[in-house]
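In this view, the complex is presented without one of its protein chains, the others remaining in place.
Take a look at chain A:
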Amino acid sequence: MAEVVSLNNPSVKTGLSTKLAAGPRGKKPRPMFSPRNIMVYGALIFAAAYYLLPLYVMVVTSLKGMPEIRLGNIFSPPLEITFEPWVKAWSSACTGLNCDGLSRGFWNSVRITIPSTVVSIAIASINGYALANWRFKGADLFFTILIVGAFIPYQVMIYPIVIVLREMGLYGSLTGLIIVHTIFGMPILTLLFRNYFTSLPEELFKAARVDGAGFWTIYFKIMLPMSLPIFVVAMILQVTGIWNDFLFGVVFTRPEYYPMTVQLNNIVNSVQGVKEYNVNMAATILTGAVPLIVYFVSGRLFVRGIAAGAVKG
């Protein structure tokens, strides 16, 4: 019993104890270069390099002039750093007839992405909330239909949607495209929100009902403040998904409303004159910059939200 008492005595930790026998003591040492560590870190470094190398080539190439690119050393860093390709890609690269660069497509994409993201998240979160907490009649059927919708290939629906939009007089407009994006985001977002709201303690919802809060009060005062992570997840999914969309952008809009991705394609694939690799690279990075920034800024919340949503299915 005496040893047990002395374990709680701080002086034993600092001073040398005579009670301890020689041999293993305290934390077990782990070698840095164990086979396990070499495997794990080796695999991680390889995977990181695999994905980062193309980005490196793109950045490096975009900072070179055309004469330097023609030398063919795609991995070598630029001898003379020039930002001219970036300026050209943004403001004066030609797509078809007009030569005002990617800037127009950028603003089109912004005008498409922001309303689609906001509207789809607003509707889907309320859908998910209603499905999770207010089990109305036919909720399961509604949910099943919504989920089945997520598995139908987009290509099947394109032509019917073109007709619907034409009949509504929205074909070719930004509004039409925004509506399409909102609808197509619905299944996955509703699923995401429903699962998240189901994972919140049900008693919280009951307590709020006893307190007299109704559908909207509970949603805004109780559920919303607790759901920041899942809203960030939904925002990232929608911003990257809609920003990177090519198919809907090219099908449902006219050239003056083309989103950035479509315009990028037109710049890169234009067959007239010299292939300006540096301009193409700069244009590609510019187009990919928005999702990248979104990831970097909110990545931590993204992981937390995904994990939280995955607790219950």
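Just so we're on the same page, contacts are C-beta pairs under 8 Å (C-beta built on N, C-alpha and C of every residue); 3 or more make two chains touch, one makes a residue touch a chain; residues count from 1.
The rule is short, and it goes like this: contacts and distances are computed from a predicted model.
S.K.: From the list "Multiple sugar transport system ATP-binding protein", "CoA transferase subunit B", "RNA polymerase sigma-70 factor" or "C-type cytochrome", give the UniProt name belonging to the chain omitted from this structure.
M.R.: UniProt protein name of the non-displayed chain: "Multiple sugar transport system ATP-binding protein".
S.K.: Write down which of A:167, A:203 or A:256 is the residue touching the left-out chain.
M.R.: Checking the options A:167, A:203 or A:256, the one contacting the hidden chain is A:203.
S.K.: Which residue from A:69, A:222, A:237 or A:286 sits in contact with the chain not drawn here?
M.R.: Within the whole complex, the residue contacting the unshown chain is A:222.
S.K.: Touching residues of chain A against the unshown chain: what are they?
M.R.: Within chain A, the residues that touch the unshown chain are 201, 203-204, 206-213, 217, 221-222, 225-226.
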